[in-house]
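What follows is a single structure, written as C-alpha cells, with notes after it.
Note that one protein chain of the assembly has been removed; the remaining protein chains are unaltered in position.
This part shows chain A:
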Amino acid sequence: MTPRQIIGKIGLWLSVFVIVSPAILFFLWMISLSLKFEVDNAAYPPVFFPDRIAWKNYADVLASNRFLTYFVNSLIVTGSSTLLALIVGVPAGYGIARMAAHKSAIVILIARITPGLSYLIPLFLLFQWLGLLGTLVPQIIIHLVVTVPIVIWIMIGYFETTPMELEEAALIDGAGRWQVFRHVALPIAKPGVAVAFILAVIFSWNNFVFGIVLAGRETRTLPVAVYNMISFDQLSWGPLAAAALIVTLPVLLLTVFAQRQIVAGLTAGAVKGG
C-alpha cells in the first residue's frame, strides 16, 4: 500500500467511526443506565462502568404483574393488526398490481400523509358509541391504519416484479384466479410478505399515539406503559431505562437480524406509519 492509500484507509475508518458512534454510544449508555443502582446513576461525573451491576432493575420490571399484562397487550395488538393486515393487504397488493390500478395508490399516499391524530378523533367517538373502549379491539382496529398501508404498498411493489409467465400458464391450464394466487403467485412472493410482515410488526409495536388516547389502565401497550412510568418514577432511572430497553429490545433484535428485509422495504416503499 502506498502512503496515500494508507491515509485513505485511516480516513475511511475514522469517518465510519464518527458516523456510527452516536448510535452505538447512545445504546451503550442506555444499557449502562439500566444496569446501575441509583447511587451510580445520580453520580457526577457520570459512571459508565459501575462497580456493582443492578440486575435488580430488570428483575423488578419483569416481576411487576402489570408489565406482563402490558407485554401481552402489545403482543395481541401488534399480532392481530399485523395478521389482519396481511390477510387483506397481500391479496389487495396482488389485485392492484395485476390490474395496474396505480391510481388506487393515492389512498395509501393520503394515509401516509395524514397525521395519526386525525384518525383518532372520529374513531375515538365511533368506539365510544360501540362501547368498545376498555377492550383491546379499538387499538387492534386503529393499528390497521399503520399496518394495512405498509402491507399493500410493499406487496404492490413486490408483485409488480414477480414474473407473469407462470401465472399465465396456470390460467391457461384452467386454474382459477384464486388458485393462481394461492399456489403460484404467493409462494414466489414469500420474501415480499416477510418484508411487509417485519415492517408492519415494528411500526405497530412502536406506535404510541393511538395507545395514549385509546388505552385504559388494563389495555395499555408497552410504549404507553413506559410513558406512564416516567411521571411516577421520575427519579429512579435504572428501572426506567431497563423497562425502556425491554420494550425496544424485540425491535432492535429484528433490526439486526432482518436488516436486509428492513432496508429493502424502507427504500422501496419508504413507508412509516403514524
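By our rule, a contact is a pair of C-beta atoms (placed from the backbone, for glycine too) under 8 Å apart; a residue touches a chain by one contact, two chains touch by 3 or more; residues count from 1.
Everything below uses one rule, namely that contacts and distances are computed from a predicted model.
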{"item": "Candidate names \"ATP-binding cassette domain-containing protein\", \"Carbohydrate ABC transporter membrane protein 1 (CUT1 family)\", \"Ferredoxin\" or \"Phosphate transport system permease protein\"; UniProt protein name, chain not shown", "value": "\"Carbohydrate ABC transporter membrane protein 1 (CUT1 family)\""}
{"item": "Touch with the omitted chain, as defined above, among A:I6, A:V72, A:L130 or A:I230", "value": "A:I230"}
{"item": "Omitted-chain contact residue, chosen from A:L75, A:L132 or A:L171", "value": "A:L171"}
{"item": "Contact footprint on chain A, counting only the chain that is left out", "value": "12-13, 15-16, 19-20, 22-24, 26-27, 29-30, 33, 41-42, 44-46, 84, 87-89, 91-92, 94-102, 104, 107, 110-126, 141-142, 144-145, 148, 152, 160, 164, 168, 171-172, 177-178, 181, 202, 205-206, 208-209, 212-213, 222-224, 226-227, 230, 237, 240-241, 244-245, 247-248, 251-252, 254-256, 259, 262-263, 266-267, 270, 272, 274"}
